[in-house]
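One structure is given here, and the rest of the page talks about it.
Note that one protein chain of the assembly has been removed; the remaining protein chains are unaltered in position.
For chain A:
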Amino acid sequence: MSTKLWSTSYYVLAGGLAVLFLFPLIWTGYASVAPAGATNQQDGFGFGNYASLLDYDAGLGRYLWNSTYVSVLTVAFTLALSVLGGYAFARFTFRGKDTLFIVTLAILMVPYSTLLIPLYSMLGDLGLRNTLTGLALVLTLYQLPFAVFMMRISFEAVPKEIEESAMCDGAGTFGVLTRIMLFAVWPGLITVGLFSFLAAWNDFIAPLILVSEADKAVLPVAIANLRQQSMGAIDFGATQAGVVVMALPCLVLFALLQRHYVRGFMSGAIKG
């Protein structure tokens, strides 16, 4: 086959696929502002669908706050646990070290739904059911295998000499961690933070099961419920406006932190 023909067919195929992948994304942005029957955007283009989200039930502001609160709390829990744990696994020997590491990774083997049934009952006993804090703790659990693994290899990659010279200057292990190691592992911190934020922001089944009060709903659950509103008629315009609101932070984070995305996948590939 001639080079010219090869090159043309390459771009036809690659470009055609790009159109197919981008089309639904462009369509949802368009549909959220385009006029349509049975929506709040009847004449011409505008933000009527977003306005109906603002007034829907507890209001978009409330759901945005709930989602942000849960996501930030999940990131904080995940970072705190994985920094301390990763430091311990990378730099210390202690009894039960290997067992603890394997049990932490074993979380990946257990399906979400298997744990949500007993967690629903347990959170009730602990007074954490129907709370955003309880939800964040459960979301943290599923971030832990990746986060602890990632922080362990991040700490292991730091040269030991840096630490030893600080030790000689009289710093304790905690001082070494906070004053030196944290700065050396910051790419790992960003990757763990990014992935746990996205996972918490987008999770659906855990908040669906663990949080039933309407004004504590997170965005995905609230938007999914929105469809059953307004006397059986589905407000498709408001639904697509909701999709855009949920997608925007993800797209912004992707644009800002592209390199860290790939870094996370790379460590996934290493695991395999």
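In this text, contacts are C-beta pairs under 8 Å (C-beta built on N, C-alpha and C of every residue); 3 or more make two chains touch, one makes a residue touch a chain; residues count from 1.
As a convention for this text, contacts and distances are computed from a predicted model.
A chain of this complex does not appear here, and its UniProt-recorded name among "Urease accessory protein UreF", "Sugar ABC transporter permease", "GntR family transcriptional regulator" or "3-hydroxyacyl-CoA dehydrogenase" is "Sugar ABC transporter permease".
Within the whole complex, the absent chain has one touching residue among A:Ala58, A:Met122, A:Ile153 or A:Ala166, and that is A:Met122. Within the full complex, the residue among A:Leu25, A:Ile162, A:Leu182 or A:Ala214 touching the omitted chain is A:Leu25.
Contact with the chain that does not appear here is found for just one residue of A:Leu132, A:Met150 or A:Met246, A:Met246. Among A:Ala80, A:Ala157, A:Leu182 or A:Ala214, only A:Ala80 touches the chain left out of the display.
Against the chain not shown here, chain A presents residues 10-11, 13-15, 17-18, 20-22, 24-25, 27-28, 31, 34, 36-39, 80-82, 84-85, 87-89, 91-97, 100, 103-104, 107, 109-115, 117-122, 137-138, 140-141, 144, 148, 172-173, 198, 201-205, 208-209, 220, 223-224, 227, 234, 236-237, 239-240, 242-243, 246-247, 250-251, 253-254, 261-262, 265-266, 268-269, 271-272.
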